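Inspection log for the structure reproduced underneath, given as structure tokens.
Complex shown without one protein chain; remaining protein chains in place.
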Amino acid sequence: MTGLEFVFVLIAALTLFSAVMVVTTPNMVRAALWLILALFGVAGTFVLLNAAFLAVVQVVVYIGAIAVLMIFAIMLTRKVMKDSGPQTNSTWGLAALIAAALFGGLTFALTRSPAATLMAPDFSTVSDPVAELGRALVSPQAYVIPFEVASVLLLAAMIGAIYVAWKK
Amino acid sequence: MDTALLIEWLIKSVILLFFGLTGFAYLTLLERRALARIQVRIGPNRAGPWGLLQPLADGIKLIFKEELIPPLADKPLFILSPILTVLPALIIWAVIPWGRQIVIAGREINLYLTDINVGVLYLTAVASIAVYGITLAGWSSNNKYALLGGLRSSAQMVSYELALGLAFLGPIMLAGSMSLVDIVEAQKNLWFVVPQFLGFIIFLLAGLAEVNRAPFDMPEAEQELTAGYHTEYSGMKFALFFMAEYIKMIAISAIAATLFLGGYRLPFIDLPPILDPVVLFIKIFVLVFGMIWVRATLPRLRYDRLMALGWKVLLPLALVNVFITAVIMVFTG
Partner (left out) sequence: MLTNWLYVGLFIIVALVLPAVTIIVPRFIAPKKPNRIKVDVYECGIETVGEAWVQFKVQYYIFALVFLVFDIETVFLYPWAVAFDKLPLFAVMEGVLFIALLLAGLVYLWRKGVLEWA
């Protein structure tokens, strides 16, 4: 096992363990913290894939914004310290079965698809991947339409959210 | 990965942490002495010559203090939050360059820990996780003042983070890179504070709010919240919150110096690289002293005014600053 593989296994184990803790911790604030650790693990995976920009964005957006929103929502709605009800209900066995089947099916489908044998292009040869990304985002041959649509979509999402949440 | 590199890295990390720690210790002394002078007092001058051993005395005292944990507190999180508060203040230093290359015993050594191509975004990311320590400290204490302080601070930091993030864009556009080393090198002849004056002002204000310093020290407004998020903390855990605040002060000054004031470089003059850290240190010292001066001068803002300043003044100004920079850069080529 090379050093890189060792680090990958470490990060993957950390991510999976935290993900399990998210769904099994009865206390909601602690569950949110485990979720943050899991998201950190994902950021680490991005780093290992040479996608440094995505890794940092993962931290800025998911941990710095979305998780903060979640924690506020939890604090706003629950008497958190008293949350100690059961984490499962009577259909958990069936749900586990379906989840396992879905995982198996997806793994089967993905390993059979031609995409499984494709290697990702080696970004380490690009001199400045971030500048390349910036150019792609606004160039008409690449992603300029999704870029502007994303902006409009975010604006619409914000207006919608405020319309729902804001009562004068 | 060869061993020599690893050892070099380890030495640099330890030096960095050592400077963070000493910087924190002597910044507390500097602040107390400077505030005292401004208020026509003398300040601590008994421990050692000019009070130079005062930080040590404080540290020893705090280590031997009893640490109380309220029985109703969420104990693991109560212990975890000071760690989570200090950690961002320390790891932000990983990307800040303090010099060029020096040669020691035939070995070329870079005077920075690492140079990643998303350096500025790394700063934003670390700033955005700094919210958690304080929020959790407030939440896990099971104390009304602490909870309110924690909530206030998270809303405040989140609000000023936007202006901070947008103020970063000016230097990035001018340098064409997010690597902090590139940004410093791009300021060889012209500090970015000149073309980005508005951005610099926005950065300083947002930075003050980000580190919860006066006049934005709402989370620990004594008169209304006793001590805010660290009301229930005592002993070394309490000291950790202070350590975080002061190291963040130094860090934000270092970032301001790097992005806007030419970092470790002087304009036009080429000093030998061994003096680079000294140049950076002088810039940091001036900025930090400015922060202390501001604390001595300005009263605390009211919370609604604070939020209004962040959202209605700094955020639109920061957006307009990016806009103006873009237009001017297009016209001047």
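Letters A and B mark the chains as written, and numbering starts fresh at 1 in each.
Definition applied: contacts are C-beta pairs under 8 Å (C-beta built on N, C-alpha and C of every residue); 3 or more make two chains touch, one makes a residue touch a chain.
The structure displayed is predicted, hence computed values, not measured ones.
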Candidate in contact with the missing chain, chosen from B:L111, B:L169 or B:L208: B:L169
Sole contact to the chain not displayed, among A:T24, A:S113 or A:S151: A:S151
Touching residue (missing chain; options B:S159, B:N212 or B:S253): B:S159
Touching residues on chain A - with respect to the absent chain: 4, 7, 44, 47-48, 50, 52-53, 57, 60-61, 64-66, 68-69, 72-73, 75-76, 79-81, 124, 128, 130-135, 137-140, 144, 147-148, 150-152, 154-155, 157-159, 161-162, 165-166, 168
Chain not shown, touching residues in chain B: 1, 5, 9-10, 13-14, 16-17, 21, 63-72, 79, 82-83, 86-87, 90-91, 94-95, 113-117, 120-122, 128, 141-148, 151, 154-155, 158-159, 161-162, 165-166, 169, 172-173, 176-178, 226, 231-232, 235-237, 239-240, 243, 303-304, 307-308, 311-312, 315-316, 319, 322-323, 326-327, 329-330
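Going forward, only the chains that are shown with their structure count from here on.
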Distance between the centres, which are taken as Cα means, of chain B and chain A, whole angstrom: 29
Chain A residues touching chain B - in the complex, by the definition given at the top: 3, 27, 29-30, 33, 36, 52-53, 56-57, 59-60, 63-65, 68, 71-72, 75, 81, 128-131
Touch list for chain B against partner chain A, complex: 1, 74, 77, 116-118, 121-122, 124-125, 127-129, 131-132, 135-136, 139, 142, 151, 154, 158, 161, 176-178
